[in-house]
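Right, I'll just put the structure down here and ask away after.
Left out: one protein chain. Kept in place: all the others.
Chain nomenclature is as follows: A, B and C, assigned in order of appearance, with residue numbering initiated at 1 for each chain independently.
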Amino acid sequence: MLKISADKLNSLFDAISAKQTLYITVDNEKGSAEYKKYESGMTLSKSLNTVRSAKDFFFPQTENLADFKVEGKNIEVIDVREESEDFVVFGVRACDARSFTILDKVFLSEPVDSYYKNRREHSTIITMACTKPAETCFCTAFGMDPTVPEGDVAVFSDGENYFFLERTEKGKKFIASISDMLEDGDTAKLNEVQEKARNIMKKLPLANLSTKSFGGERLMKHFNSEKWAELSESCLGCGTCTFVCPTCQCYDIRDFNTGHGIKRFRCWDSCMYSDFTKMAHGNSRNSQLERFRQRFMHKLVYFPANNNGEFGCVGCGRCLSKCPVSMNIVKVMKALEDKE
Amino acid sequence: MQVNENFEPVIVAFCCNWCSYAGADLSGTNRLNYPANVKIIRVPCSCRVNPMFILRAFQKGADGVIICGCHPGDCHYTSGNYFTRRRITLLYSMLDFLGIERNRTRLEWVSAAEGAKFADVMNQFTEDVRKLGKNRRLEDLRCRKQ
Amino acid sequence: MQEAMIKRAKELLADGTVNRVIGWKKGEFFYDATPAVFRTAEELDRQFIFDDFTQANVSKYLVKESRKDGKILAFLKPCDTYSFNQLVKEHRIIRENVYVVGVPGGPKLDIEKIKAKGITGVLSVKNENYTLKIETLYGTEEMPFYEAISGKCESCKSKKHVAYDELIGEDGEVLESNRFDMVEKLENMTAEERFNFWQNELSKCIRCNACRNVCPACTCENCVFDNPKSGVDNKAPADSFEEKMFHIIRAFHVAGRCTDCGECSRVCPQNIPLHLLNRKFIKDINSLYGEYQAGADTTTKAPLNDYNTDDCEPSIVHERGVE
Partner (left out) sequence: MQRIGVFVCHCGTNIAATVDVKAVAEALSHEQGVVISQDYQYMCSESGQDLIKNAVKEHKLTGVVVCSCSPRMHENTFRKAAASAGLNPYLVEIANIREQCSWIHKDIASATDKAIILGKAAVAKVNLNTPLTAGESPVVKRALVIGGGIAGIQTALDIAEAGFDVDIVEKEPTIGGKMAQIDKTFPTLDCAACILTPKMVEAAQNEHITIHSFSEVSAVKGFVGNFTVTIKKKARFVDETKCTGCGLCTEKCPMKKVPNEFNMGLDNRTAVYIPFAQAVPKVATIDPNYCLMLKNGKCGVCSKVCSVGAIDYKQTDKFIEQKYGAIVVATGFNPIKLDKYDEFAYSYCPDVVTSLELERLMNAAGPNGGTLLRPSDKTHPHTIVFVQCVGSRCDDSKGKQYCSKICCMYTAKHAMLIREKYPDTEVYVFYIDVRTPGKNFDEFYRRAVEQYNVHYIKGMVGKVSPKADGKIDVQASDLLSNEQLHINADMVVLATAIEPDKSARPLATMLTTQMDTNDFFTEAHPKLRPVESATAGIFLSGACQGPKDIPETVAQASAAAAKAIGLLCKNSITCNPCVAHSNELMCNGCSACEKVCPYGAITYQDKEFRMPDRTTAIRRVASVNPAVCQGCGACTVACPSGAMDLNGFSNSQIMAEVDAICK
C-alpha cells in the first residue's frame, strides 16, 4: 500500500493545500478537536473525533439561499450561490463518513438540494481509520468497520506511517495527484494495529448493542410504548444532540431584514425545539415527550422504513458525551429493545 | 488611531418624553447646533429602553447609542430613571467586558431646561464616536452596507 | 451517602410525606447519570445513584414537578438550594409541594476533564487518596483528583444549604471563593484583548440552547429568542452578531437572578466559559450595589428591581480598568 511517513505528513498537507482548500482536524486550546482550514504548521489532531461533526462541510449551520433587494416597492431576487471550489477534508472518521451516505439519501433524492449537491461534488473525503475507539463508540451496531472506513480515500496509521487506500474513482484521482510524495510501504505493523483495534471493538461497553428490535416494521409498537414518558422526562428540549449529530438534517428557512434588503437563509433546526415545524395552526408536536419520541423514532424507525432498513444513526457517540442530562439514543434503544 | 474625516457615524439617541426630549426641543428652539448624525427616538421614560434596543441599533448599523433621561430624583414617574441607571450601568459594563469600545455608549441626564447641555452632549458624543470609527465589534455583517 | 439517601427516600415515600423523588438515575457508564423522578422503593434501589459524577442541578425540574399532584422529595446539593430558593422567590416553584432534603455538595468530577487529558475508553474511576485510578480499554491511567474537579466546583461559593426541610450529612459554610479571578483577569486586559477573547469563544457557539435550557434562571414560558413576535428571535449563530446578542441578553435577563450554579458552562458542548458573563454581572452588582447572592433567601429585593438614589452613574465603566 502507498504510504507516507508520519514526519512528512505536513509536507503532504502543504502540497494538497497549495492546490485546493484542505480541512484537517486540529486540537483547539481546550483540547477538543475541530475541523480547520489547513494553514502551514498545523498538526493533525490525535483525538478520536471532532465535537462538531463533518456534516458542516455540506450542510452548514447557516446558509444564505437568496437575497431580495427592496427598492421602493420593487423587489429583486438575487441568487447568491457561489461557485464552490474543490476541497479536501482530511481525517473524517468512519461514522461521519457513513453519515454522508445518510445525508445524501435526504438531500440528493428528488427534489435535489442543489446547495448540498454542489458542495458534495466538489469535495474529496479522506477518512482516517480508528485505532483507539472510545467507550461511547457503537458504530459497529450499524454495521460499520471503523478500521476500514468509507470515503474517497481511507488512511491508516500504524504510528509511524500513514497508508492510503483508494475507495472511489475520485479517491483514485486524488492519490494519483499526490503519488509523487508517496511510496510503497510494508503493512505488517499496520495489520497488527488493525487487529488490535478490532479486538478492542469487541470489548467496547456498547459492543453488544443491537438494532434488531428496530426498523420500519416496529412502528406502532415503539410509537405507543409507555417508556417514552420516563425516557423524555429529563429532556431539556435543547438542540445539543441534534447539532452535534452527523445525521440530523432538519433546517428552518427564515428571512432576515438587513435594513437594505432581505436575506433568506436556512439554519439548522431541532425537532427537540418547541417551535419546530410550528405552522399557522400551531405545533404538530406539543409536548417534549412527542418531540423526544420524534427524534429517536426518526432515527430508529421512520428512516429505515423509508431507506431500505438503513438507520439514521452512525454510532459516533457524540450525543452520549454532549447531552446536558446524559440522555441519548443508546439509553433509548436499551429501554425499547425486545426483552425476551 | 487614524481618524477618517469623511466618516459619518450613525447615532441613535433614546430620549425620555418629559425631560430630555423636551431638552432636545429646547436646544432646537434656541437654535443650538449639534450634528445631524444624531437621530432621536422618543420613549416615555428612560426606563423604557430595553438593552435589546441598544444591541439592535448596533446590529443594524448604529455606531453609537446614547440614552437621555430626567436627572435622578426628577423622574416624571418618580423612580424610572433609577432603574435605568442600574440596568444601563450593568449593560455598558458588560459591553465593555466584551471589548466593545466604551465611548460608543453613553447615558446622560438632561432636563427640559437644559437645551444647551443637550447640544453639548450630542456634539461631544458624536465627536467621540467619530474618533472610534465604524462599529465593527458589535456589527452584523449581513447588515453591512455595500 | 447514596445508601442513606435511598433509605430516607424510601421512608418518606412509605409514610406518605412524598409520592415522588427527584434525583439521579444510573447511566450507561459510571459517569452519565440522568436526572430522574423515582416513584417506588424498587426504582430507588435499582437505579438511584449519588456519587462523584452526579453534577446536574435538579432544581429546575421542580418548576413543573411542584405543580403536579402530591409532594415531591428533592435531593439538593448546596448550590442547587440557591437555584431552588430563587425559583421559589419568583413563584416558579411551589414550595409547599416540595420536600427538600439537603445533601452534601462536591467537589464533583467531570469526565470531560479526564478525557481532555487524552485518556480515552474510560471504564471506571476510583479515588485513592486523591489520585484517580482510571481503568480504560487501553490500560490503567492515573491523574490527580483535583485536576478532574468539575469547573463549577472549582470555585465553589458555598457549602451551605439555604433551603431544606431536612439534611443528610452536615451543613457547611458560605465559602470565600476565587470565583471572580478570571473575570478580573479579563477586566485587566485591553479592550481589544477582551474583544478577541470573546470573539473567539462566542464564535464557537452553535446556538444549541443547552445553556439556556439547563439554566434554572431561564424558565420563561416563552423565551424572547424563540418568540417570533419579540422581533429578536433567532435560531442560529450568524455573522458574529446573533450569538453575541443571545449571550448578552441572556446574561442580562438572569442578572441579579443567576445564582452562579455553573450549569451553563458545564453543559456547553463547545466549552464556552459562559459563566464568566454571569459572574461579571454578579461581580459588578456586588461592587456597585452591595453584596448580593441570588437565591440566598426568598425575600430580598433583586438588585435590578431595586435602586438607591445615590447609585453610581454608568460613567463608572470609564473610570475602571483598562480601555
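Convention: a residue touches a chain if its C-beta (ideal position, glycine included) is under 8 Å from a C-beta of that chain, and two chains touch if they have at least 3 such contacts.
Predicted model only: the values in this text are computed from it and were never measured.
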Neighbouring shown chains of the undisplayed chain, as defined at the top: A, B, C
Which of A:Ser109, A:Asn208 or A:Asn286 contacts the chain that the document leaves out: A:Asn286
Residue of C:Met143, C:Ile168, C:Leu288 or C:Ala302 in touch with the missing chain, whole complex considered: C:Ala302
Contact set of chain C toward the excluded chain (per top definition): 67, 90-92, 219-224, 227, 229-232, 253-254, 301-302, 304-306, 309
Residues belonging to chain A that touch the chain removed from view: 72-73, 257-260, 274, 282-283, 286-288, 290
Those residues of chain B which, in the complete complex, touch the missing chain: 10, 12, 21-22, 24-29, 31-34, 36, 39-45, 47-53, 56-57, 60-62, 76-80, 83, 87, 119, 143
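By definition in this document, only the chains that are shown with their structure count from here on.
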Which of A-B and B-C has more C-beta contact pairs: B-C
Most central chain, judged by mean C-alpha position against the global CA mean: C
Distance from the mean Cα position of chain C to that of chain A, given in whole angstrom: 30
Chain centre separation (chain B, chain C; CA means) in Å: 36
Centre distance in Å when chain A and chain B are each reduced to the mean of their C-alpha atoms: 46
Of all residues in chain A, the ones touching two or more other chains: 256
Multi-chain contact residues (two or more partners), chain C: 238
Parts of chain A lying in touch with chain C, wherever the complex brings them together: 30-32, 46, 48, 51-52, 61-62, 132-136, 200, 203-206, 230, 233-234, 236-240, 242-244, 252, 254, 256, 265, 267-270, 273-275, 320-322, 324-328, 330-331, 334
Residues of chain C touching chain B in the complex: 183, 186-187, 191-199, 224, 231-232, 238-242, 244-245, 248-249, 251-252, 255, 277, 280-281, 284-285, 288-289, 303-309, 311-318, 321, 323
Chain A residues within the chain B interface of the complex: 256, 258-260, 263
